[in-house]
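Only one protein chain is missing from this complex, and each of the others stays in its spot.
Take a look at chain A:
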Amino acid sequence: MTPMRLTAAATLLALAVAACGGTTKSSVTSAPAPAPAASSAAAKADPNAPLKEGLKLAFLPKQINNPYETIVDNAGIEAAKEFKGEAKEVGPSDASASSQISYINTLTQQGHDAILIAANDANAVCGPLQQARAKGIKIVSYDSDAAPECRDLFINQASSEEVGRSQVRLLADLIGRKGEIAILSATANATNQNTWITYMKDELTKPDYKDMKLVKVAYGDDDDQKSFTETQGLLQAYPNLKGIISPTTVGVSAAARYISGSKYKGRITLTGLGTPNQMRQFVKDGTVEKFALWNPKDLGYLASYAAAALVSGQITGAQGETFKAGKLGERTIGANGEVILGPPFTFDAANIDQFDF
């Protein structure tokens, strides 16, 4: 029978190849890392160069119609007007790893001066970003980093370490440093969430938190419905759960919505990273006491200025270079080409009405 013969042949082939070895993970990772892109290394920064006018910037968010990304991008587009540039936002309707690729190609063809990207998958976007850079386009990642060798700068919303540790501190204070806790994250390979979670786990190893136990990291994939059901699942699976940290705006609001309408309201403490508009009703009805975030408008604003400074030659992306980011003042480039926005801000019933985003 033909399919059987085919199967047998393929098996033989596989075994034959296996026997003579080949390219394995260890043989690849032991090879020397490729040299960084020559363009950024060769260029020289001129801190006094004026910001060029008429720059064309493009924001490529994880997905369009995500309220948080819209705020960031719109603030960036507004900022571009301050230095007489034009900016736009384009992006895919789903946040899958592959969906940003064709947009990167499109923006490259359209000849933008800089692409600002919130990467869905740090590695999947790498190849096309390298092609864009080969054409002289500057790449600034924001919100979620691309692999460092594929971008010029990463605008970090807050020091990852500080976000991770402060989330644990926030929850610990709310639950009296005792009991089982869980994390409701975005996708399993969301770069920023994973870094924060690493620091959360590290913070939890301190003696201060010896009575707190992380029982589960769940993934709501930044999908409202999935985050909602994941919350439900967590609460059913762990009846002794005292607190949930959801370091994603989609996750924390979906979790709050579930808890506010369930028997767990008042028995479970929820905190995380959310926007005031999404969380307002849950803070007012007592489901959530405190949550944190940076100012997403400032993030977009800073990203826009950083891109302009790169294109204008004020900075090249090297550690220690400084540039002036409009009303936010001067910023310094840290290790790995990262620029940090500032410490996270805590929202509660007393201050939430001062914010509208």
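Please note the rule applied: a contact is a pair of C-beta atoms (placed from the backbone, for glycine too) under 8 Å apart; a residue touches a chain by one contact, two chains touch by 3 or more; residues count from 1.
Here is the rule we go by: contacts and distances are computed from a predicted model.
According to UniProt, the chain absent from the figure is "Autoinducer 2 import system permease protein LsrD", selected among "Transketolase", "Autoinducer 2 import system permease protein LsrD", "Adenosylcobinamide kinase" or "ABC-type quaternary amine transporter". Across A:109, A:319 or A:332, the single residue that touches the chain missing here is A:109. Note that of A:219, A:291 or A:305, the residue touching the chain absent from this view is A:219. Considering the whole complex, the residue from A:22, A:54 or A:207 that touches the absent chain is A:22. Residues 1-3, 6-7, 10-11, 13-14, 17-18, 21-29, 64, 88, 90-93, 96-98, 101-103, 105-106, 108-111, 121-124, 126-128, 131, 187-189, 219, 221 of chain A touch the missing chain (whole complex, contact as defined above).
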